[in-house]
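The complex appears here minus one protein chain, its other protein chains still in place.
Take a look at chain A:
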Amino acid sequence: MKFTPKYFYFLFLALTIVSCSSDDGVGKDEEKPTISINYAEGFPQACEQLVRGETYTFRARVTDNMALASYSLDIHNNFDHHTHDDQAGDCDLEEKKDAVNPMIFIENYAIEDGVASYEINISLTIPEDVDTGDYHCSYSVTDETGWQSRTSVDIKIID
């Protein structure tokens, strides 16, 4: 049987062409949304002290290059100092202690209509019976593509 290696060169050429032809993925979203509490109305600010029984409005500004999708707010205790926030400067933490009836707030919300800019605005009353002490407050936001951004801040719940 006579065999011509010519075909291999053809094949290789074809592969080269295929591999070099680029599709630049027009409209592909490669940007994460942003989230910030660093503006006058942003709440809570780092080391903020929240009083039991009071009602507060939690506010953060979120933006995206295309379309925002959902956000969440998580408040949990930091009695064991397990982590710290991502804000500039450190807050003074109290002594470590065990949780008895810590405040837990775990909620998520949708952002309608695929807007590119939004202000999170959650009204929340700190229950009278929760443990006082160090807490964490974390926001997160996603865009429609599935990119996510987070931010967290150290706060205190006091009497």
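Basically, a residue touches a chain if its C-beta (ideal position, glycine included) is under 8 Å from a C-beta of that chain, and two chains touch if they have at least 3 such contacts; residues count from 1.
Operating definition for what follows: contacts and distances are computed from a predicted model.
A single chain of the complex does not appear, and UniProt lists its protein name as "Iron complex outermembrane recepter protein", one of "GntR family transcriptional regulator", "DNA helicase", "ABC transporter permease" or "Iron complex outermembrane recepter protein". Interface residues of chain A facing the missing partner chain: 1, 3, 5, 8, 11-12, 15-16, 18-19, 23, 25, 27-28, 30, 69-74, 76-77, 80-84, 86-87, 98-99, 102, 104, 106-108, 138, 140, 142-148, 150-151.
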